[in-house]
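Got a structure for you, questions after.
For this view, one protein chain was removed and the others were kept in their places.
Presenting chain A:
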Amino acid sequence: MSIALLIEQLLNGLQLGVMLFLMAAGLTLIFGVMGLINLAHGSLYMIGAFACAAVAAATGSFWIGLAASLVAAAAAGAIIEVTVIRRLYDRDHLDQVLATFALILIFSEGTRWLFGSFPLYLDIPSLLQGAVPLPGGGQYQLYRLAIIGVGVVVALGLYLLISRTRLGMRIRAGESDREMIAALGVDIRTLYTVVFALGAALAGLAGALVGALQSVQVGMGEPALILAFVVIVIGGIGSIKGALFGAILVGVVDTMGRFLLPKALALMMPAAQAGLIGAALASMLIYIVMALILAFRPSGLFAAQS
């Protein structure tokens, strides 16, 4: 095992973490401000990927597709907030889960109806094709570095938005006391729609960025959604900072587990068996980490409300 391999795997973990952060930030923001569990967040991720693939295929430009993914996901988010989600704020979490699960089914079959059952093609833009050299003699895919860069920019942007702007102040106020900020005359309905659309746009951005790496297909959002939930539970529900740390922790632990566990086991048993058992253990690893963290900090690492 070389240093180059180790650096490459750490970057891989970081990149997975950044992608999860884009998903988890929206999810945790929506939960923090509106107290809503949104299972359809994965569908917004899928909408971003499909919008990017369809527009990129029509115009020939990934960048226009990327812009379209933000617009499409934010629009879809705003529409479902106004038509469906708004009716759920006062209900308990079971009703929210049922309604947003129904939205998953509607979006999945709607997407299939529009785009067909076969996966779509979305390629990395030519500007970001290929690999760059790493210290230690390795190589790393340029596009994945770019994703890490986007994650850093989004994290900074969210920090500035929430701590330095009027909108951010209202979001923080909404998190602390919803009734009071409405009583103070803030238009809470519009605020909710804006926050929901913002979260949706982040999910759509993640979908479009990842769509170029993976396959753009119906149902792509749900695996990402499950990991995003793990992230916000670890980070503390409602906390953006928690989402960032949780995402990077999950990304790095998952990647390093997949890489190191089979290798460690191979010292004790035949390689084929070590591969099987190591892979099985690695897929449990992030859930074990989550259980451990919850055992010691039941409300997550950076709980927003105490």
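The criterion applied here is as follows: a contact is a pair of C-beta atoms (placed from the backbone, for glycine too) under 8 Å apart; a residue touches a chain by one contact, two chains touch by 3 or more; residues count from 1.
Assume contacts and distances are computed from a predicted model.
One subunit of the complex is not drawn; among "ABC transporter substrate-binding protein", "NADH-quinone oxidoreductase subunit L", "ATP synthase F(0) sector subunit c" or "Spore germination protein KA", its UniProt record names it "ABC transporter substrate-binding protein". Of the candidate positions A:102, A:156 or A:276, contact with the hidden chain is made by A:276.
When you scan A:158, A:216, A:237 or A:290 for touch with the missing chain, the hit is A:216.
One chain of the complex is left out; on chain A, the residues touching it are 1-2, 4-5, 8-9, 12, 15-16, 108-109, 112, 117-121, 123-124, 129-131, 138-144, 210, 212-220, 223-224, 255, 258-259, 262, 271-272, 275-276, 278-280, 282-283.
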